[in-house]
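One structure follows; several queries about it will come next.
Only a portion of the chains appears, each positioned as in the full assembly.
A and B label the chains in the order they appear, each numbered from 1.
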Amino acid sequence: MTGHIHEECGVFGIFAKERQKVASTAYYALFALQHRGQESAGIVVNDDGVFNTHKDVGLVNDVFSQETLEKLGEGNMAIGHVRYGTTGTGGRENAQPIVVNHLKGNMALAHNGNLINSYELRTELENEGSIFHTTSDTEVISYMITKERVRTRSIEEAVLAAMGRIKGAYSLVVMSPSKLIAARDPQGFRPLCYGQREDGSWLIASESCAISAVGGHKIREVEPGEMIVFTKDGIKSCRDYCGQKKAFCVFEYFYTARPDSEIDGCYVHDARLQAGRFLAEEYKIDADVVVGVPDSGLDAAMGYAQASGIPYGIGFLKNKYIGRTFIAPDQKMREDRVRIKLNVIASEVKGKRVILVDDSIVRGTTSIPIVKQLRDAGATEVHFLSSAPKFLNPCYYGTDIASRDNLIACHHTTEEIAKIIGADSVGYLSLEHARHIAGTDGSEFCMACFDGVYPTEEPVETDKSRFERHISDNPKFRKNA
Amino acid sequence: MTGHIHEECGVFGIFAKERQKVASTAYYALFALQHRGQESAGIVVNDDGVFNTHKDVGLVNDVFSQETLEKLGEGNMAIGHVRYGTTGTGGRENAQPIVVNHLKGNMALAHNGNLINSYELRTELENEGSIFHTTSDTEVISYMITKERVRTRSIEEAVLAAMGRIKGAYSLVVMSPSKLIAARDPQGFRPLCYGQREDGSWLIASESCAISAVGGHKIREVEPGEMIVFTKDGIKSCRDYCGQKKAFCVFEYFYTARPDSEIDGCYVHDARLQAGRFLAEEYKIDADVVVGVPDSGLDAAMGYAQASGIPYGIGFLKNKYIGRTFIAPDQKMREDRVRIKLNVIASEVKGKRVILVDDSIVRGTTSIPIVKQLRDAGATEVHFLSSAPKFLNPCYYGTDIASRDNLIACHHTTEEIAKIIGADSVGYLSLEHARHIAGTDGSEFCMACFDGVYPTEEPVETDKSRFERHISDNPKFRKNA
């Protein structure tokens, strides 16, 4: 709701024992991963080596119809992708999976993450005469694998060799005519897991919710640095790149992942409940009711209520019919926009001191009308708690946080923020507690956006930012519409 | 979720002090009323006597675009409608509001409800040579008003005279070149209220949530039997038909209306909380967690938890991207369909005795996979509570309940139902408690679907059912595709 923070992409793959409607399975799985990307969606079906593709800009429901699913036909493998893209980069040509033909056949790729050396790799490739159709990391990865494929005996050797070259965050699903491969970067920034269905089909997905949505059970995470190869002869794991320090994006727990997904033994819902409980420890507020901002503030609000003993209330109704095509009020205040999406349930807050829990405060702009609604409905006090710590640093690994210029916490004290958004007080989860929300010592997390400790070298200036500056400086690189 | 129960339609009207973008206001209001009808939507703008209309089959978001809203243009009045229609009757021609030209000018109508004497009236009109383009009650009402309009001096006299002829449930918004009229049947089956915005615009809506969505405040209900006329000279109430025994549909509180709407002094959310509290009185179950079925079971579950002291849990995640175009799994069990829409959050229920609260049990079919999901996730016991009493009787006033053949409670004992849906026990709210959920003595409610006590004469066979039998018997009346 409050969000100008978005993770990039969800991936899925299926390797079935026999020819079947794998496109339908991928469709339902992408549906379950829709929260990870609403910009574009795509599926590639592998029918005995023939790749059939459909992808386009839009929600899964918009991109696929009964007819397009039927045209994709049957097969024994499929991969799928949902993509989030910032304005201007979301054209149809950037939709994934991407399919390439190379010397030794077809290959399809779906990628979630952000490389930190894509600019170097791209320059190197261009020097050899390579052409690029998009500005995406995925095309760079495709090239790296293809380059290796020319001199290796198998696709898995090529993927492994490419993993030695690409750096940063990547959770990959690669499909060749006869193999399905899952690969995850050595730090394991982005989630990736696999499972199986009763009919024996192997399933790979960004989150476990996609596996259960299609009737499978999760087996385990793909380990950071691991590559798993699925063939008709079974599965094979390669752990050549495992063993490095892990750096899983903690913000996946706070915001990105779906509450019903389980990551590394901890349900996202439980992590959020725990964040709420920690908030209750940190902020002991004398109040009458705890309410959450739908949807991602609800779990933490519940946690706060449980730990504090203050009653949990359903403070807002979210209009569930809001979709992409919603026509936003023009020439009006942001307040109107929020009111149409969220309406306060006055009887829950009237005459009460309210603790309001949201997942984060990024720019603060959407918090203002929410607090105002509570006051208009008769709340006597409004205490605003953010279940995540303060955003203070840029992310180089795929979470699209507004630039520092827009991060309210970079420019204002907590007290100032309270004044800006109209709350009686504002509180953020502490770094220490954030580290422990999944019930671990937190050493496996990347919390760079909160604490500025980057798990990879030279995070001072990303290739992405350099690349983008390069583009804006130089007409030849300016982005296409 | 469990619902094959749907109310028919939501209505809206605005009378502004001066020419403005009334189409936008109507759009946002219909958006807030979308839960009352997803079949079709329409808006008529009155620009100094010129009526501009746009309506079509689909959700508000599908029917209206920036372009169509602009084409509707500005005006000082507008009315809008969202419609629910059962299969086969939902064609474009049945979309409302309907606009008619008669002797003395234009008229537009939006209607929520169901007449019980439409067959007699229709026959009477046809005998005089009237032609009908639809099978809707709304066309009958248009005729009745027009017949009167020919011999009366004003539209309000005509509406009043027509109110003397039509019987059953109706909440009407009527727009003439210079007047906006709200009218409600003497029993007040369906809700209708009015309010005002800061700029002085008068607002009429089925529910208060639509008034607050567009920045207005509700003033009061339109009284059962009341007609209110809005003109540039102010508002005028006519209470000629007031004073009869009220019969407000109690199911509006249980299911139809939006939780953030307030009806007759009671928030729908509060009535549902109360239902949950009553359930806690009636069913004292030894359990570990109370979970609700999203969305309409959540409030009652919360009420149960509050009253019983058993912790409330977020047991399910509902996929918020499910829309009308979702492609349902074919040749598969209902279980799959539910799993894609709802996924259990296993950590909330694993190893626990679960109390599951839903708004009702109509046919029982959708309850089965929900209970199964809980068990698969490790719930040791599942006790299913319905926040509404047993459905035992048909509704003649606009709630589309499955025929008695499909009502599980008509054919099975509570114990049998528990066995069918796989629950350890099943409980329904008692009639006595249902009567009191809004904090009143309940004498103002119609509870016929639960208790069989019909507030109007001769409910044995409705005109609707007679009419439909007539249609199916006689080729000349068979419904068009």
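Simple rule for what comes next: contacts are C-beta pairs under 8 Å (C-beta built on N, C-alpha and C of every residue); 3 or more make two chains touch, one makes a residue touch a chain.
All of these numbers come straight from a predicted model, not from anything done at the bench.
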item: Given 2 visible subunits, total identical subunits the whole complex contains; value: 4
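Assume only the chains that are shown with their structure count from here on.
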item: For the chain A and chain B complex, residues of the former touching the latter; value: 24, 27-28, 31-32, 34-35, 59-62, 64-66, 69, 209, 212-213, 215, 258-260, 262, 267, 269-270, 295, 298-299, 302, 306, 311-312, 314, 316-317, 319-323, 325-327, 329, 336, 339-340, 343-348
